[in-house]
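Report on the structure given below.
Partial complex: the chains shown occupy the same locations as in the complete assembly.
Chain naming follows the written order as A and B, and within any one chain the residues start at number 1.
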């Protein structure tokens, strides 16, 4: 197949690309933003997310929330993969509670909003909710713990803790 | 939790959002673009996509390719959910072949490139490959079939067929 797709070159067509782009014909990767003290992350619903009953499978909202938390770390400059590979540690979910208010459907554009509630030595407590326009679909609280490679809780790096702290609403 | 997150209002903070936005503090949803005859769709790798061996689980590349095909339909103005709910039909994968060349890892930004190879009465043959920068990760061919609610092949709508046809390289 490699022969069939032309190498990406800037503006290879005369009429220009259809849709948003970052330049050079490359579409923008998904990315969340922080507005005030709230992190917002967009999600679109695909076939893989839905189930037999026609709506999003309940466990998949947890995947959306995890993507949003990973994006929040990225926006804050915290590199999870580097930290894991350096043997520093990894964030895991310690507990969560979620209320399902209304279902999401195929092709929906959703928004995951994440706020920091509290930061401890080895933990971060967050609130996360998923919206479709003004409609609340799910409402959750999640507590993440930072673990050493041994699986034991470890104090998160001081400057990471400070970045979470700065997100907590006064 | 609803009380804790302020209503989204334009520019509620003085310094402006951190990261790209569409305006009014709402991040842009992911969207592919068509450049020439190639559809390009961005994917970021999250925890959910990886497995124990440290790289993306092989079946998840199929999810990425399906997201790209769904996005291609959306860009072409073909509304899958509406067509399904109206009893018109649904596209399903009839067969596929994929070659895994190199693995994707957590936090990678990938690009799914999709081209149309051939269009039949009830089928569309596509080539799809996944890239990380200039590196080819997977290379696949996928044949989708349009099925009536009965599960039997059905002729796809004429104007949909025309839109796929227009994507086939001369």
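Definition applied: a residue touches a chain if its C-beta (ideal position, glycine included) is under 8 Å from a C-beta of that chain, and two chains touch if they have at least 3 such contacts.
For clarity, every value in this text was computed on a predicted model and none was experimentally measured.
Sequence-identical chains in the complete complex of this entry number 4, based on the file rather than the 2 shown.
Keep this in mind: only the chains that are shown with their structure count from here on.
One finds 18 Å separating the Cα centroids of subunit A and subunit B.
Here subunit A touches subunit B in the complex through residues 1-2, 4-6, 8, 12-13, 17-21, 25-36, 38, 40-44, 46-48, 63, 66-67, 70, 74-75, 79-81, 84, 105-107, 109, 111, 113, 115, 117, 127-129, 136, 139-141, 169, going by the rule given at the top.
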